[in-house]
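Take this structure first; my questions come after.
Excluded from the complex is one protein chain; the other protein chains are retained at their positions.
On to chain A.
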Amino acid sequence: MAFEFYKESYSGAVKEVSLGKGDNAVTVGGETCYPFYQFEGEMPHKPKIAMEVWDMKPDEWAEAVLKPFEDVLDDPAAWAKRCVDEYGADMIALELRSTDPNDKDASPEEAAATVKKVLAAINVPLIIWGTASPQKDEEVLKKIAEECQGENLILGPVEDSNHKGIGAAAMGFGHTVISSSPIDVNLAKQVNILLENLGMPMERVIVDPTTGGLGYGMEYSYSVMERLRMAAMAQGDDKLQFPMINNLGFEVWKSKETKLKADEAPTLGDPERRGILMESVGAVSYLMAGSDVLIMRHPEAVRMTKAFIDLGLS
């Protein structure tokens, strides 16, 4: 039998979703092939990198990720602006750490005020990421949706337990939602269906399959993403044809290995570049699994990941 390039025939495609508004809007998704498989379809929009900004000063970050932002860690707007102006962030992901009910428990009003400041400082789409405390996230994200009417923020994570409140607010005030579920095809589908039944326009939904860190559960997320894409494209399941987002930097930089100093781990090499490469290799893995938006932390990891995307899609 002689060589013949076996090509997939797809019966579905990923929806295009427009994030942000006006001149700042960015489109993601639209794939008609598996990730980077341009020999049998198209990836009309490059995967995008959103840079991670916290609404309060992080106290446990590795030195490598504090350094580039050391003078703006207290000022989310300035921090976000730096990510866009200096590091070429396609979007900003504001993590509302201060609202964690097990920690500072900041109020929805305080959070909304921060969001407005950040919005005013940047000209790229803004993702708002809660603390995965469903009830608190619902209160906070509803408030933000209302205060930032028409901005097409990207609000999440939205789970089955809080989809009604956040979904309704997103619909009413013109935002996009992040449909989130713990590494499971059926659960992902279920939240999407709940949102659809609520009346959420399906071109305003992106999916968070849950992200595991490199060496800390990445393989589970990787496989569920491959399965989600197969269901969407090979089986044509229209309840799963959404762009995917991964909160990667948060998971990777939480690991011990990104924090060890040179003398604590001499064989793990340069501590700064180790973290950067762990984040970048994690990014490549998630890109190969179908990520459309990667939330990342270190500017150098962002730069290299973008360079990789350009090589893969050139």
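Methods note: a residue touches a chain if its C-beta (ideal position, glycine included) is under 8 Å from a C-beta of that chain, and two chains touch if they have at least 3 such contacts; residues count from 1.
The working rule: contacts and distances are computed from a predicted model.
K.L.:
Out of "Phosphate transport system permease protein PstA", "Glutamyl-tRNA(Gln) amidotransferase subunit A", "Acetyl-CoA decarbonylase/synthase complex subuni t gamma" or "ABC-2 type transporter transmembrane domain-containing protein", what name does the UniProt record list for the absent chain?
P.N.:
Record says "Acetyl-CoA decarbonylase/synthase complex subuni t gamma".
K.L.:
Hey, which of A:136, A:163, A:204 or A:259 is the one touching the hidden chain?
P.N.:
A:259
K.L.:
So one chain is hidden, and I want to know which residue out of A:179, A:192 or A:305 touches that hidden chain in the complete assembly.
P.N.:
A:305
K.L.:
For chain A, which residues lie in contact with the unshown chain of the complex?
P.N.:
Touch set of chain A with respect to the missing chain: 1-6, 36-39, 182, 214-220, 222-223, 226-227, 230, 254, 256-257, 259, 265-271, 273-274, 276-278, 280-285, 288-289, 304-305, 307-308, 311-314.
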